[in-house]
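What follows is part of the complex, with its chains left where they were.
Think of it as A, B and C in the order they're written, each chain with its own count starting at 1.
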Amino acid sequence: MQLTPFKSIIDNYQTIFFDAFGVLKNHHGLLPGIHKTFEYLHERGIDYYVLTNDASRSPQLLAEYYQERGLSNIEEHRVISSGMLAREYLKLKVDTGTIAYIGTEQSAHYLEALGLHAVCIADVDLNNSHDINALVFLDDEGFNWNNDLNKCVNLLRQQNIPAIVCNTDRSYPESYSEVSIAIGALANMVEQVVGKKFIKFGKPDAQMFIFAYEHAVERGSTDDKKKILMVGDTLIMDILGGNKFGLDTALVLTGNTLAKNAEMRISTLGILPTFICESAVIEG
Amino acid sequence: MQLTPFKSIIDNYQTIFFDAFGVLKNHHGLLPGIHKTFEYLHERGIDYYVLTNDASRSPQLLAEYYQERGLSNIEEHRVISSGMLAREYLKLKVDTGTIAYIGTEQSAHYLEALGLHAVCIADVDLNNSHDINALVFLDDEGFNWNNDLNKCVNLLRQQNIPAIVCNTDRSYPESYSEVSIAIGALANMVEQVVGKKFIKFGKPDAQMFIFAYEHAVERGSTDDKKKILMVGDTLIMDILGGNKFGLDTALVLTGNTLAKNAEMRISTLGILPTFICESAVIEG
Amino acid sequence: MQLTPFKSIIDNYQTIFFDAFGVLKNHHGLLPGIHKTFEYLHERGIDYYVLTNDASRSPQLLAEYYQERGLSNIEEHRVISSGMLAREYLKLKVDTGTIAYIGTEQSAHYLEALGLHAVCIADVDLNNSHDINALVFLDDEGFNWNNDLNKCVNLLRQQNIPAIVCNTDRSYPESYSEVSIAIGALANMVEQVVGKKFIKFGKPDAQMFIFAYEHAVERGSTDDKKKILMVGDTLIMDILGGNKFGLDTALVLTGNTLAKNAEMRISTLGILPTFICESAVIEG
């Protein structure tokens, strides 16, 4: 397995798409030294965006996380979350009425920003649910799984409404040794129980990359896919998705894919990153 | 779709296997008139067993349900539950140490009957889990889904132990209009999140039918599969499983499969019952 | 089920996306009367594109089919095929070397248009395959399934190269009563045997809709998704895909979805078209 220094490749691109978890941060916080990477990008005039399967909070709050830790240039407009795709869908397709949601109040931002009336699944009255126009899965926190997942099942049996999943991840790291079940896995379970087709947003789906790409074009970052590099730690989400969209891809070994089995996973899955780098942190 | 009166077919069999829910009982209790069916079976000397995907309580408690409602002949030995298969597995394969379980205390009967030390997942200490030899999914009740399903995921990431699912059903009826997510669906979700292969017991798997068949042979009911009729309301569980095991099968329309779409479902799924009967209740 | 006359809705849109098979044509040829629809669209200045999961021939040949049958305005630039997405991917990601393909010589157009050296799987030498940079599934015809699907499996076991599927359909109508297995199903089988992740193009994937949308924007048809109507006969391909991309959708009953079970399928799958129309043919 040939490792390429991250610094040696980025000069060839006009825009970098970064995955967040496992690339820029982990359960301890920001990766030590990641500031240098962003300094270097600024110096060289290379633009960048963070593409994250996350609908647990608004792009503004997601951006503040970085700013509070010294990455002041990661502004709100540089964060592309899967929640934004769901918001776009709802804006186009469900413009009136009440939307039931699963998640924290913070995650409901994506609904309220549209002027939609959002009601937490816990507050849905199954005897009076005819005004509900969609069910949106936002976050794994903020509700009682025993009661409220059963309510989701029965709401979807009663009403023929679209079910929207704003994050396709199945789990996320909770600490060094523990993971948590993510909303993507909970939504998959409900989908199988009710037997309907849900509408899902997030990497590796092309829509996430297009959203980021169009945003980058609009802002003048680039208009050439060949000049964009997708950097991620997960073969099946970041690298597969980036490849399919036609981007060059760099796998970093600071998250889900460990150095000791990267080669075997690449060969087993047949998902081929353009580059493999130890880390997105630039040395020296 | 040709309907056959249930009474007209049962005389051809020595033993009847009944599914429980949707065939003998529903959310209101026993099906009105089902007593006559059992009187008739006794009169004719036809033996019978109840085969149920249920590990929420012991065969004794499952039998008592019928006895308390006037079906005094449905004794404990006539109830074959998927929990019994899991018990058999554990007896053969995990004979020492501690077993972690998901479900009510009542469901833990299947473990305690073996003399195994059973500990509820809520009481498992993830910092000290090396003495746990298996994880058993018994029932959807009796635990906090938010906390305890995440504990299951992390226990299985820490310890390479078998995970046993004692009921493969995805949902069960809670009332006329509502269903609940069953332990089979919760276990499937955990399986997908950890990426391991679980060991699953319950219809339509052949093991359930063999267990019942061997039991019937031992008790002298029959020793000829051609003389056994499987009666069920669910094509994918009861009819597919019975067919594959080589039994004649009767689909009844008092449960999951409704009269209005039985024909379409049979043709779409390609699962062919030997007979279709309105009900297992004998008229007249 | 409320049926809406197709004519009554199209005035509200600037651009119509049509699926081909089951909407504009069937195994007999063009739908009788479909010419009127296109006359009306021209009269009203409504633009239109044909979106088809097809890589069996070039957009030019696909367009000629309509032109030869009197729809002279369906020019090449109005046809968006899933093969074009694969071509775009290859252009960005596999710009040198030899590409092995499965399909007819006609389907190889998509590779040759790029200046790539395309070699039919039948002509691949497994003892000398190191110069092959990708395997592309184009069409179910033009090769020997017994020999050549096994060759695909072994090529992918030998070389860690991307496998690209240019049409995700599983079957297509061959005549009134018969269907044929499509390349999407053959590719899925190979994918399962080798255990790798293939890169797949075609509806309902968003990439197909984006490609068409960007094309429509470039040509000045529209720049507002709310002004585009997707018309299709297949819930899971056309309607789900159109909905997810944020378009209004019209289900027509001249193809895969029959009038007698449309309502049941919509409710079972939970895929909700904006409109249901008997046909895309305009009466009167």
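Criterion: contacts are C-beta pairs under 8 Å (C-beta built on N, C-alpha and C of every residue); 3 or more make two chains touch, one makes a residue touch a chain.
Because the structure is a prediction, the values reported are computed rather than measured.
The total count of identical chains across the complete complex in this file is 4, with 3 shown in place.
To be clear about the criterion, only the chains that are shown with their structure count from here on.
The greatest centre-to-centre distance from chain A, using averaged C-alpha positions, is reached by B.
Note: centroid distance chain B to chain C, computed from Cα atoms, is 44 Å. Rounded to a whole number, the gap between the C-alpha centres of chain A and chain C is 28 angstrom.
With centres set at the average Cα position, the gap from chain A to chain B is 40 Å. For chain A, no residue reaches two or more other chains under the stated contact definition. Partner chain A is touched in their complex by these residues of chain C: 88-89, 91-93, 156, 160-163, 194-199, 205-207, 210, 225-226, 236, 240, 243-247, 266-272. Partner chain A is touched in their complex by these residues of chain B: 126, 144-146, 149-150, 153-154, 157-158, 170-171, 174, 177-181, 185-186, 188-190, 192-193.
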